[in-house]
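Every protein chain except one is present and positioned as in the full complex.
A and B label the chains in the order they appear, each numbered from 1.
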Amino acid sequence: MSRLVFVGRRVLQAIPVLFGITVITFFLIRLIPGDPALQILGQHYTAAAAKQVRHALGLDRPLWSQYLLFLTHLLHGNLGESLFFKQPARQVIEQRLAPTLFLVGYAAVLAAAISIPTGVVSALRRGRLFDQTARVVTLVGFAMPGFWLGIMLILLFAIKVPLFPVSGYGAGFVGHLDHLFLPALTIALGFSTIVVRTLRASVLAAYAADYVDTARIKGISRVAILLRHVLRNAIVSVVVVFGINLAFLIGGTVIIENVFAIPGLGSLLVDSVSTRDYPVVQGVTLLFAVLVVAINLVTDLVHASLDPRVAAR
Amino acid sequence: MATPRTSARRLTRLAGALACLALLGAGAAAAATLRGARSHANLDTFVLANAVKIDTLDPAQNSVNESIWLDQNIYSRLLQPNATGTKLLPDLATSWKITNGGKTYTFHLRAAKFSDGTPVTAKDVVYSIERAKALKGGWGFLLDAVKSITAPNPRTVVIKLSRPHAPLLADLAMYAYSVIPASSKSKGAAFFNKPVSSGPYMVTSLNKDSELDLSLNPYWYGKKPSIKHIKVLIVPNDNTRVLLLQSKKVDAIENPPGNLIDQINKYPDLKADLFPSTRVDFIQLDEHFAPFKDRNVRMALNYGIDRNAIVKLAFSGHAIPAGSFMPYKMLYWDPKLKPYPYDLAKAKAYLAKSKYPHGFKCFLIEVANDVSGNATAVVIKSELAKLGISVDIRTYELLTAYAKEDGGHSEMGQRYWTNDIIDPDEVATFAADSNGGAHAFNTYWVNKKANALVEKARGELNPKKRQQMYYEIQKILYQQSPFLVLDYSPYRYAQGRWVHGFHVNPLGAYNLSLLNMTVASH
Partner (left out) sequence: MSSLASPSELLFDRLQARSRRRGRHLRRYGSLIAGATILSVVIVACLAAPLLTHYNPDTLDPLHPLAGPFTPGHLLGTDEYGRDILARILYGGRIDLLIAFGATGVTLVAGTAIGLVSGYFGGLIDTIIMRIVDLFFAFPFFVLVIAIVAMLGPSIFNMFVAIWLTSWISYARITRGHTTVVKNREYVLAAKALGYRHLRVMLRHILPNVVSFVLIYAMVDAVGNVLLGAALGFLGLGAKVPSPEWGAMISDGQNYILSSWWLSTFPGLAIVIVGVGFSLLGDGLADLLRTGD
């Protein structure tokens, strides 16, 4: 019963955050220097057309009224009209959502596959060669630009040794797995550099816990201790660390999509800067933030299901 | 607190997750092997990788070259240019008669059918031409002299002119006047997502951002080509395109980077082509920006830019410095106009005579991801700095850049021109005639003499007299330089040696070659 209450409470807590996101996104367009109408109309600028554009954008109303208009539109799923594609921004964005979600999920899975064993083994073999090597690799990896790593991976595994496609999204589920492997790997490697150290620390902390000593004294085998106590608590920290850093994961897709020419939200965002398509920029930013909130919510719920103490608080 | 049973459940969950991982890994491996198997190509399919997204398949509205060239596989016109871009061949019209002092043209149509089986009638031709002509901001001005277009019977089209118009046949061969069914009117813009085609190929699937699939039009009038399917992949990234070709996933690619031409040729299976083109690279100078109104400034720019450096650095040597604004070796091109040489002293002298002896600041609009264009911009910026002219480079996506360059609020803009017809009227109208619909390449330069000459040349049916007029027009533009003519660059393509017969004509079209091409297994 308390679990349900917890879930309900968390969902309710997300709502003001979502509202706040709309406020910040609303203010984004107001950052445009000069007259937005000039930017939007470009070569077709006339005083009369500008007045129309300003009225359509609601720029001639007081600020709070503009925000209400913005919010109302949002609640109806109206993200404005794309200046470049001449379609509703929502349509443009919807078409690009799937590749990004696939990429994020794929990257998360690969990151888990890389960082969990590395973190655990580093902790178990603390101070030894594996740990030291992992530490150096993590150090260098953290300082490495993701786009550079992506380019190097393309050079090595798509050009010199043609194992994977150079770019694109591919067709069909298997095609997506194939085309997105290198980009997902690039994001996963970057992500792992952050996560491995925390994982290592939490495995070490789990080992140091009293009940582990108790278990050892009771004669339970080391493997059983590893699996039952240490890993279980480590997984909790994995979930938490992943959740916290997921914003990084999502941000990473923007530049990786650009390097690997993946038709997702990230490359849409960058393209829209080049075309000064402000409504799309706004819409994509909003969507990314909503994704982060959703992922954080899911993370919290998974965390609670793995560690009942969380819900009981 | 967790009991041993619940922790066992959690462990099974973990095991499940790891199993999924293993499956994913297996999936990726399977994909790799499948890909290996898939790359064994069919002999009736031609795969081409283009660099630029498709803007539309509506021939009246196209402004992007790559889309224009694609249109020409889908639609037929009354006539078409030949493979060398020097003559006109019959297409939907098998023959034509010119009477009444050049003011009446009568076309006889062949018995052709659209891809849906309906016959191509004179009514469809009339509809298509009138539609394109009527489009605001479109190519209608080319057919300004056309008084009426009628279909006295289903196989005859009669065009009456108000005055003699030398380029008429060349105009009608243009992509904009492609023939679409008159019945398409009711479907509006949606028609062009899967158009009914009058040409050799029809659209089976279209995604403007990523791929266009074409298949043979079962009703097309010509001999059945060996290529039954065409896949056009949109791959904006230069490296990816080259790699796709190297790994044989595509048969030909557009625009391989200039610096890779030699490298590609070194591959035993590949070759790079530099097809002679009608492309002219130039820099727009918007006269709304005061310094560019001054001829002395424009001359300073001409002498202050080293065209040889541009050819070397932006095109890896695969281009020719340009003198005349008209495309290289096209009809009535004047070979006597030599490119302005790089002469810093002369440039400074001209600048000193102008109102801006110490230079000025301006911006240059360039197109994102256009490697040779971007390189040209860097070279220009570096060279003009020596004159005290500080150039700020602004990069925009292609269509956005063009919009910003054309609106009359620009300064310097990077642009190129390619002919859509084999007659000089088009380029002269665009470049020299301030009333020609493009404000003289959007420089807003006005020269009454040039305007008059362009109009006169349009109606002059005597080839010798016409040539004289175009020579004069070229001389005026050379001396006044409302825009800076930089170089003539060829169309760069690369293809596998397993492809035989792929050829691009100077207008950029390859549709004719597709009909005679073969693709061997590879």
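Please note the rule applied: a contact is a pair of C-beta atoms (placed from the backbone, for glycine too) under 8 Å apart; a residue touches a chain by one contact, two chains touch by 3 or more.
None of the values given here were measured: they were computed from a predicted structure.
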Residue among A:32, A:101 or A:224 touching the omitted chain: A:32
Selected residue (touches chain absent from view) among B:322, B:375 or B:504: B:375
Option touching the unshown chain, where B:98, B:216, B:309 or B:349 are the choices: B:309
Touch list for chain A against the chain that is not drawn: 16-17, 20-21, 23-24, 28-29, 31-33, 139-140, 142-148, 151-152, 154-155, 159, 247-248, 250-252, 254-255, 258, 269-270, 272-274, 276, 278, 281-282, 284-285, 288-289, 292-293, 296
Residue ranges of chain B at the interface with the undisplayed chain: 238-239, 242-243, 257, 259-260, 263, 306, 308-309, 312-313, 368, 371, 374-375, 377-379, 381-382, 392-393, 395
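We take it that only the chains that are shown with their structure count from here on.
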For chain A paired with chain B, centre-to-centre distance based on mean C-alpha positions, whole Å: 39
Parts of chain A lying in touch with chain B, wherever the complex brings them together: 42-45, 84, 106, 109, 112-113, 154, 158-159, 162-169, 173-175, 177-178, 181, 227-228, 231-232, 235, 261, 263, 271, 274-276, 306, 308
Chain B residues touching chain A - in the complex, by the definition given at the top: 2, 4, 7, 10-11, 14, 17, 20-21, 24, 27-28, 30-32, 34-35, 209-210, 235-237, 239-240, 243-244, 247, 368, 395-397, 399-400, 403-404, 406-409
